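Read through the structure below, which is laid out as structure tokens, and then see the notes.
Every protein chain but one is kept in place in this view of the complex.
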Amino acid sequence: AISMRLVPPTTNAMGMYTLRQLHLSRAKLKASSRTSALLSGFAMVAMVEVQLTHHCRDKEPQQAHLCSNVPNVLLIAFSVCTTLLVAVHLLALMISTCVLPHIEAVANMAHVDSMTNLNGATADISESPHLTMHRYIEAAWSFSTVLGILLFLVEIGLLSWVKFLDYSRSAAVGSTILLVPTVLLFTLFALHFYWKLVAHKVESADKNLQEIEAQLRV
Amino acid sequence: AISMRLVPPTTNAMGMYTLRQLHLSRAKLKASSRTSALLSGFAMVAMVEVQLTHHCRDKEPQQAHLCSNVPNVLLIAFSVCTTLLVAVHLLALMISTCVLPHIEAVANMAHVDSMTNLNGATADISESPHLTMHRYIEAAWSFSTVLGILLFLVEIGLLSWVKFLDYSRSAAVGSTILLVPTVLLFTLFALHFYWKLVAHKVESADKNLQEIEAQLRV
Amino acid sequence: AISMRLVPPTTNAMGMYTLRQLHLSRAKLKASSRTSALLSGFAMVAMVEVQLTHHCRDKEPQQAHLCSNVPNVLLIAFSVCTTLLVAVHLLALMISTCVLPHIEAVANMAHVDSMTNLNGATADISESPHLTMHRYIEAAWSFSTVLGILLFLVEIGLLSWVKFLDYSRSAAVGSTILLVPTVLLFTLFALHFYWKLVAHKVESADKNLQEIEAQLRV
Amino acid sequence: AISMRLVPPTTNAMGMYTLRQLHLSRAKLKASSRTSALLSGFAMVAMVEVQLTHHCRDKEPQQAHLCSNVPNVLLIAFSVCTTLLVAVHLLALMISTCVLPHIEAVANMAHVDSMTNLNGATADISESPHLTMHRYIEAAWSFSTVLGILLFLVEIGLLSWVKFLDYSRSAAVGSTILLVPTVLLFTLFALHFYWKLVAHKVESADKNLQEIEAQLRV
Amino acid sequence: AISMRLVPPTTNAMGMYTLRQLHLSRAKLKASSRTSALLSGFAMVAMVEVQLTHHCRDKEPQQAHLCSNVPNVLLIAFSVCTTLLVAVHLLALMISTCVLPHIEAVANMAHVDSMTNLNGATADISESPHLTMHRYIEAAWSFSTVLGILLFLVEIGLLSWVKFLDYSRSAAVGSTILLVPTVLLFTLFALHFYWKLVAHKVESADKNLQEIEAQLRV
Partner (left out) sequence: AISMRLVPPTTNAMGMYTLRQLHLSRAKLKASSRTSALLSGFAMVAMVEVQLTHHCRDKEPQQAHLCSNVPNVLLIAFSVCTTLLVAVHLLALMISTCVLPHIEAVANMAHVDSMTNLNGATADISESPHLTMHRYIEAAWSFSTVLGILLFLVEIGLLSWVKFLDYSRSAAVGSTILLVPTVLLFTLFALHFYWKLVAHKVESADKNLQEIEAQLRV
């Protein structure tokens, strides 16, 4: 009877796979919540602290330092990009705040289970919300990392135009020239990583299936 | 006698369900407290740091850069929205500060219990305040995540009007056009999530009841 | 002899009650210390960063944007409220810094005890400072949560008057109209929570007494 | 032989007392390091961000808003108080950074010992630097909490004079009137707490001595 | 059978080596993510908060304090360096956010395994993404520490030119003179550390191979 207790029910391959997905979801939500807070925080500070000046209407040289030549289109792009950036990260934050507590609760229970070696452990995990909420968790993670970071790069580019246009057009141009390959590089990395992940998931699910089969045969 | 010690009293389904609710409440309060601190912190900084200028009374072109055309209604909306936002998050923070210590104390005791395998464990948890305080905990969580985040989106919209109106009306309009579908999307997500949660809770309570029945039969 | 070791001395009801009070005190002090740091931090930043301008003495329209109509009474109220707010939270912080280390040390020792199952454990906890320092801990908690948060709401109201009075009197009025019911709501919640807590404590102490009696009878 | 392993050498009263002092020192240093970082951080920001203006030399009414009536003595007091505050907290921080790693290392080793039940545990702890560094640890704690917090209250008072003197003398006076009883209250609390602590330490050492005697007799 | 459980499958040298690489990758990603957030945060604040003024066109002495002599080339360098710095750290942050959750999940599973002594542990770790993602992890680490810190030093140098050029050319020169040997020192340290690491890795892999051989022979 004692040996039965020492080998917990989580040792079958199915339970391990579920528990692993649980830890993965929790780690993803935590990481995306941290990144979202950091990036949206900066976007908001940038919007509050950027100094705007009136558009130059009359070409008076003595007031040249009191007006700005930033075109209207640039301000619209800056305003829309900031709002989109904050909204994307806020959505990720909201999903994290809603889903994370449920996952934390299940993970803590699984920890207690692995301590007390309870029979009902596998049942407990399989009813976890990280399976029914799967689409939201993936959405939070994608929004926060991929779209959020790409938008942030665009925000940096727009900000450097708003900041430098009146003083040095070449500085804004230089910054943009640098950003175009960077955005391409980021997109390529994201696609490559996504492709690797899918390949890894297929392979891992395959191996898992074989293990379950092997267990059932024995 | 030793085997009795190794199987702690928390292993019956009733104790597990109570313990799970405890961990869920704690995780919710922690998450909502973190989000509240972040969002109210930004709202306060925005109110202190935003630069206001006097309303333009006389249409003198040479002082156009020293006065503002922001209408009175906008300032009222901004002031009321900021106050409401800070108050909502402060209420969530106060509830968290009051209720969280009691839950932490119970959770720590449950951890010690699961180590020392004490008989009185189940009794200890069922007298926990997370049951009598249930309404406050739910209120803190809802206020912080749902109302707090929606108000924050409105705040971003109002702020972009206060900031951009004098320089580019189209920038403020563009930001607002983006926010209207976002607020709708957030409300839809919140309702959908709430509906899923209620469905999950009913199902989970049902399964739990069956387990208790099964245990009582044996 | 081995079974004696496996059942630690903390398992009698008296030891459990003492240990629970210890964890509650620690959680309260930690929560109030975090809240105090956040709120006093904002109050200090608000005092340093708020822009004051000279009182308008001569009604010259061309210098209207360089002087302020904020009355003297408002500045006094703002200055006194900020100082009181910082002092209240600093007092809570000081008590936390003084008392928390002693409680942490006892809690860590109790953790080691529960690992090593030492005989002297109960004696060790009962000599803990959280009993002799009880009044200070309660004071820190009340000051930080109740008085501190109420003062903070008043501070927000005063700040919105100082910020908006020169530009839009209605904005300041609107913010105040919102704050009056909020302060009432907070006070009601605090009283209700205090009443519930006292009721819970009486009931819990009663049950505890009965357990001790039951143990002594056996 | 197995029972010898299960009863670790830390169970004699001498080892427990040493281990407790170790945990107390660590908790004190951590708490004082957190408080020091917070308070010195604010003092530095206040010094960098405060806006100074030239002393009014000629009583020209049209430049009244460009000069200040803050007396020289006040600026000296503000500058000296800020420097002293930063130096006090920096000293506490330096002591913490030097001493804490040694205590952490010993505490971690003690944790490993309590896991592996090693014979040499007591010897290992008694050679810990928290005994030879006792005076520095106490100095860091006192400086950070008592002197640091009192100086901070004085800093708040001086800052409100520098900020409000030109706009409303009564606001500065009101803030000072509030601070005088607060400083007295803080000093009284610190003395009362110190007295209680000494009394507790004498009593605890006495009880400890009796336990050691009792053990030696057996 | 019990002794088989007590000796987990991770005890063979191959499993230990894999587990060690896992912990190393996790620690590297965590450290580089912390450093990236800190340094990119400052670079962004510096770009938002730096005050630019128009280039002096007409040599009018009375407006000398309203225009700047900072050359166009310096502004371009500053803008490009800031963008590059933010992009490098953002790339490191993105890789961390993508890869870290997978490693955390595997590490948590390995922890559970070492608790429950499961047979499939080694298999579980060897399918970990830290092996297939090896190149990305190394890239994140190198980008964040080496290139990121060197770029930051250059940023400090450019910032001191932008800040001090109009007021004291010698201050900017002095800062640059100090930075040149520092950058050289940093590059030397990085190369030396890299060399040591490669040497250590070769030696460690060699020793590991011998252990595996020794195990196979027995």
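Just so it is clear, A, B, C, D and E label the chains in written order, and each chain counts residues from 1 on its own.
Throughout what follows, a contact is a pair of C-beta atoms (placed from the backbone, for glycine too) under 8 Å apart; a residue touches a chain by one contact, two chains touch by 3 or more.
Everything numeric here is computed off the predicted structure, so don't read it as measured data.
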### Query
Of the chains that are displayed, which are in contact with the missing one across the whole complex?
D, E
## Note on the structure
The missing chain sits against chain E at residues 3, 6-8, 10-11, 13, 16, 19-20, 23-24, 27-28, 30-32, 35, 38, 42, 45-46, 49-50, 64-65, 114, 144-145, 149, 152-153, 156-157, 159-160, 163-164, 166-168, 170-172, 174-175, 178-179, 182, 185-186, 189-190, 193, 196, 200, 204, 207, 211
### Touch list for chain D against the chain that is not drawn
1-2, 5, 37, 41, 44-45, 47-49, 52-55, 58, 66-67, 72, 75-76, 78-80, 82-84, 86-87, 90-91, 93-98, 100-102, 104-106, 108-109, 112, 115-116, 118-120, 124, 127, 129, 132-133, 136
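Definition applied: only the chains that are shown with their structure count from here on.
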## Note on the structure
Expressed as a multiple of 5 degrees between 0 and 180, the CA superposition of chain D onto chain E rotates by 120
### Message
What's the distance between the Cα centroids of chain C and chain E, rounded to whole Å?
### Response
39
### Query
Where does chain B touch two or more other chains at once, residue-wise?
45, 49
### Query
Which of line, ring, star, complete and other names the graph you get from chains that touch?
line
